[in-house]
Each structure stands twice: as C-alpha cells, then as structure tokens.
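For this view, one protein chain was removed and the others were kept in their places.
Per-chain residue numbering starts at 1, and chain names A and B are given in the order in which the chains are listed.
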Amino acid sequence: MIAVVKPWHAVLSALLFFLPLGAAAADDVSGAARELARKTAAFAGRGALVSVTWRKNSSLESMAAQARAAFEAALQEAGLRISEITPAAELRITVSESAAQFLLVEEAAKGDEHQVFIASWKRADTPSTSAPAVALEKKLLWEQDEPILDIAFPAAGMLVLSPSSATLYTHAGAQWEAQRSVSLAPNKPLPKDVRGRLRFKGTSFEALLPGIACEGVSEPALAMDCHTSDDPWVLESGSRALLLANFAATRNYFDGHVATQAGQRKVVPPFFSAASVEWQGRTWWLLATLDGKTQMFDAALDPASVLALPWGSDIAGTDAHCGSGSQVLATRPGDGSQPDAVQAFTMVDRTPEPLTGAAEFPGPVLVLWTSGGNGATVMVHDLRTGKYAAYALTVVCGG
Amino acid sequence: MRLTPSSPDALGVPKGFVLTSWEAGRRAVFSADENAPGGRPFPDTIEIQMARSLRDQSADLELGKADIVELGPNELRRQVAGRKVWTSSPVRLMALVFGPRITDVRVREALSLAVNRTAIQSVLLQKQGEISGALLPQWITGYAFLFDPATDMATASNLVAGSPAGQRSFSLAADDPADQPIANRIQLNGRDAGLTISVAPPTGNSDVHLVEIRIPFADPPHALASIAAALGLPEPGPTRNPEEAYAAERALLEGFRVIPLFHLPDVYGGGPRVHGGPVMTPLGEWRFDALWVEDRP
Partner (left out) sequence: MTFRTRLLLIFAIAVAAAVGMVELVVSGQAREAFETMEAHRVNAIVTQFDKEFQRRGDEIVRTVERIAASDMARDIAISPESSDWVDRAGAQASTNRLDLLELVAGDGSIVSSAQWPAKFGYKEEWLTSQPDWDSKGAFLRSEELPDGVTLALMAVRAVIVGDRKLYVAGGRILDKEFVASLVAPKGMRVLLYRNLAPAFTPAELIDAAGPIASAILLRPLIEQVESQRKEAIRAIGRGASAETFHALPLPGMDTNILGVLLIGSARIDLVTLEASTLRTAVLVAVTGILMAILLSWWATARITRPVQRLAESAGRVAAGNWGTTVEVSSTDEIGQLARAFNRMTHELVDQRDRLVQAERVAAWRELARRLAHELKNPLFPLQITVENMQRARDSYPEQFDEVFREGTSTLLAELSNLKQIIGRFSDFAKMPAPEMQSVNLNELVTATMRLFEAQLSKAGISAAAQLDPSLHAVQADSEQMTRVLRNLILNAVDAMPQGGSLTVRTQALGSGARLEVSDTGQGLTPEECERLFTPYYTTKTHGTGLGLAIVQSVISDHKGRIAVESEKGKGTTFRIDLV
C-alpha cells in the first residue's frame, strides 16, 4: 500500500542502476516475460523458490494464458523455481493493457520488502492465436423504404420478405426490378419489432412470421399462401447446425421451447437469437437471452455457462473456421438508436474472443440471419437515409 | 459546454474546421475547412456555446436549441430513451487536493481511506467512469489498478484519533458546482471517520478542493507531467518505461496531498437531427467531421 512507497521508491531507484538503459516495450509477450523474470530473479535471488498467483482480467484471458506460459518458462530460464511451499518471494502477476501496449505487472514481496516490476510489449502483437488475419466483408444487397424481414436469392432472382408482403425481384440490367408482390394480409396486427424468416427448398419457400406461416413458390411466378400457425421456426447456424424454436406470436423473441436436432425437447430461457459454434471438436449453442447476457449450452442444450459479453441481441453462427473452431457473428449492444456494428468472435477458453474488427453499419442492426456458409444477412435501418437495408456479411479467413 | 476556455487554443479547434468567430466566454463558431484532409466535413458550421450549465444544456437539447450537449450523470439518467449518447474513455481525473494548512499526513490519509468511492460512483456518477487511486487512468497506463483506492473506515478513524485536534476540521469546496453533491457526500464520509468538514462555496478559499483535471495526452509521461502541473505537484522526472512511470506517479501521490477519486469520461448527447458519430476520440477530442445533421423542418 501507499505506506511502503518509500522503501519501494528507494529500492526501485537503486534498481534503476541495474536495469539496462532504454528498457522500452518488448516486441512480444515472450520478451516481456523474460524481462520480468530477469527482474524477479534479481529481486528474489537466483535459485530461489517463488510462488506465483495470477490476477484475473476477464478482458485479457487469452492473453493471460499465453503470458503465464511465457513467464513461467522465463522464470525457469532465470533460475527460479515455482513453489507454493515456503517460497522466498511471493509474486502476483497481472496482465494489463493500456492504449499503446500490453503490460505484465508484477507485485513482488520478499519478507517486508515489496517491489513492483512492469514489463510491456507493443500492442500490435495479437498473441491470442497465430491464425492469419480475419476480416469481415460487407456488401449491400438491397434497400427499401419498408423494413426488410429477410432476403433470399433463389434462382428466379431476389425474394424480399417485408411485414406487409413478399416481393420477388429480377435483374433488369444492373438494377433489381420488382416482378410480383404478394400481400401477407395478416388477420391480426403483427407485433412490434416484427421478425420474419425465409427458407428456400429449391423453388419452394416457407415464410415465417409471428403466428403466421406462408408457403409459396418463386417460379414460374411468385405465389404464396399464408395461414395462422404456431409451428416452430427452424433456426440454422452455419450450414450444419439447426434448432427448432417456438416464436412467441405476440412478441419479438423465441419463447424458450426448443427442440434439438436429435429431437430432444428442452425449455431454455427466452432468447432473441441463437448461434452454434464449434470449439474443441464439440458443438455449442449460444443464446442471446432477454436479460442482455449470452447463455452457453452444449449440443443437448444443457446449460454450460452464462457469459457476460459485450454483445447485442443479434447473433448468428457461421461455417467460417479461421483458426480453431468456428466463428460467431454478433452485434454491439445498443438501444437501436445508433449505428451498429457486427464483429466476428471465436471461442478461446470457453469464452468468445473478438477475431475481427467491427463492421460498421449506418444504423441499428434489426436482425442477423445466418446465410449458410461463412456469412450472415444483416438487416439495418439506415439512419442516414431512413431506409431499410440488407447486407451480406462474410467472414473471410485470409492471409 | 460548461467551461469557459480563455482562448481558442484552450478550447481546441475541431478537426476539419476553422475558427471564424470567437466571443470569449460566450461562443465560438467554426466553419468547415474546404481543404480539410480526408474531405470536407459534412456540417457547414459548428457553434459552441460556453458557460452553459449541464442542466441548461439538457434543456437546450430537449428544446432543440442545441444538437450536441455535455451530459452529466443526472442528465444522462434523464435522457429520453433512444437518444444518442457518446462516451469517451475516462479522460478527466476527479481528485481531492489539499492546501497548505493541513500539514498532518494522518488527516490526509484518513480522508483518503474514508471516502466511499463505490457509493459515489454508483449513485452520484450513475456508474460513469471508474474508481481510481491513480492519477492516470488504467486505459492510458495499464497499471492504475496498482493504486488501490481502498475504503477502510476503521483505519481512518484511528488516524484521525491520533492527529492534532486543530487539523481535524477543515473546509472543502467543489471547484465545479455540479460536483457539489459529491463534496457533500465526502463531507459525510469524513464525519464518519471523525473529521469535521465544512462544505464551502466554490468561489471561496478552502483547505481542500474537489477538482476535475482533464488529461490531454494519451502517453503516460506527458499525461503525468500535465496532471502534476495542473495539481501543483512537483514536475515528475523523465520516465522511459511503464515501471519508471509507475514509480514517478507513486512518488507524486506520496503524502496524500492529492487523493485521486475517479476517472471520468466525457459524455455527450445528441439531438434527433444528429447522425453519425462518435463525436469525440477516446481522449475526448471533438470529432465533428463525421457527423451529419438533418435540415431543420
């Protein structure tokens, strides 16, 4: 504490003589770990036993794992041994970060003597994985005045599902031209923040809205027939995982009654969206629940953990495998009044870690539907123009 | 804005704009720089009104008389749902600064231990910013967590009991009237430890001041030097690495002449006409060039 600053200060001032000049940031975590181990050895004495505890920093857990491995190795190199039994010095290590660099902060105690050592490395290093750079590619698909619930691209063209109708567009040169629109005409008002989903099988499609199911064909001409329905929706994640989930007819979320691919019926907390993710060879489901958290379930939809992630209510799984495990797309938390962004995450130590930068959008993301493959369709309310836009977002694993 | 910068330099020129009108203490007008690097900003002019209280700024936003305003904790809480809010990184240090009369270090340390920062941050600051025992925030240094701002009322009471009676009573003034509730709460915390603190008006002489100091730089050495100068602390020596910077900051805080309390962000709210953003950098520097504003009906 503050009371021991003076001895610290004096010792530190003395130690400064022994530190190599120009101890600037290391290039990577290993270099920083070695620097720290060297200072520790000078403090504890070569060959001494030291105990090491690691302070948790949830935003840098993956970094901490690497730093821990590097530091323990560096300690051994420096001639120190780690032991909890009668250590000569006690070390508490924290992996921290500033705007410009990462830091390894060591609080060392030897008897009544206390010292703080800090080693840093440049922030440009991304030590979480050695995977190649991953990017998100964004492409505007369609823009209209009415909200877009879903968009699909059958062979005939582009089918856009809106709260009032389904419209088939065909290419006319470089433009899309509306060919035919079929009105939905629901027999009761649709709920606020309405959601809808299109699923194509060949030329046939199914359009699902809260309490409504429509069947239709896109060829030879668009035709669609709707009826009241409480059938569960098929939630796909990537191209392989899917989940049957009941959508609350008067709400904008799934009510929690789900069934797995294997047919197991489960009741989970109500959720806005779901995404499956592959990690360590197993499939996990992530559900964005109504309380703003993300719950993790195993493939049998048994609860695994609750994650407090900086995610919004829209997540979508992809087939992208940039590094180990698949990637999940997630929006930023917001209240729907500001421009939103989507980022790709990968599982590290049972926790999703950002893999890409954020793909910014000119308005709030209204819905995120997996589009199969490595991407998802993003429906946005463009605050600049007031229109509603559909984007295709793709995770690109690249070099 | 609340403040009244003394000159355009003190105010700062938003990127992509040029100053076209300056009325000291009242208003400044910036016009879009046609030749700005990265392209002409969307807005044509930016008018900044100075010396407006947070409450008045909030009213201006509601009435449509302002497009972007500063938001304090109370105003943030009362914001209409759906309004835009931009928050910078913690770029302001709120701290207690002792004057020369309080010479007993036990009294100063006792006040440091008595202040319940958690309650103040949770309620009065509406969870804005972060509790800190350091001069520079964590996001700038990465080691601010080493300065543990613990609350220990028992130790504080013991320190007060061992201090001279004449040093236990002193006055506290909040330099910004908006911080008066925080000063009142600190008075209460001090009373619990046995200190008699009277809250003085902002303009008067007082033994302790509750101040807010802006951190103008993101690199620790410059930031620390700037903070030290603003707080009347000795100029820290040059530092070459985080370890030296930590030691320098630790030395400045020795003796409890300055008690860091919080690191606060700049928070701005935007009216319905404003789109785009954010309106500032993490360091709180204005970024109006990426904004665009709807025409008035």
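Operating definition for what follows: a contact is a pair of C-beta atoms (placed from the backbone, for glycine too) under 8 Å apart; a residue touches a chain by one contact, two chains touch by 3 or more.
Please read these numbers as outputs of a predicted model, since none were measured by experiment.
Although it is left out of the displayed model, the omitted chain contacts the following shown chains in the full complex: B. Among B:74, B:158 or B:281, the one in contact with the hidden chain is B:74.
For the chain missing from the display, the contacting residue among B:51, B:123, B:150 or B:229 is B:123, taking the whole complex into account.
Contact with the omitted chain, checked across B:31, B:49, B:158 or B:184, is made by B:184.
Residues of chain B in touch with the missing chain: 74, 77, 116, 119, 122-124, 126-127, 181, 184-185, 187-188.
One rule holds for everything that comes next: only the chains that are shown with their structure count from here on.
The mean-CA centres of chain A and chain B are about 33 angstrom from one another, to the nearest whole unit.
Across the interface of their complex, chain A is touched by residues 81-84, 89, 109, 138-143, 145-146, 148, 150, 218-220, 240-244, 246-247, 250-251, 253-254, 256, 275-277, 282, 292 of chain B. Chain A makes touch with chain B in their complex at residues 1-2, 5-6, 8-9, 12-13, 16, 21-25, 94, 96-103, 105, 107, 116-120, 335-339, 383-384.
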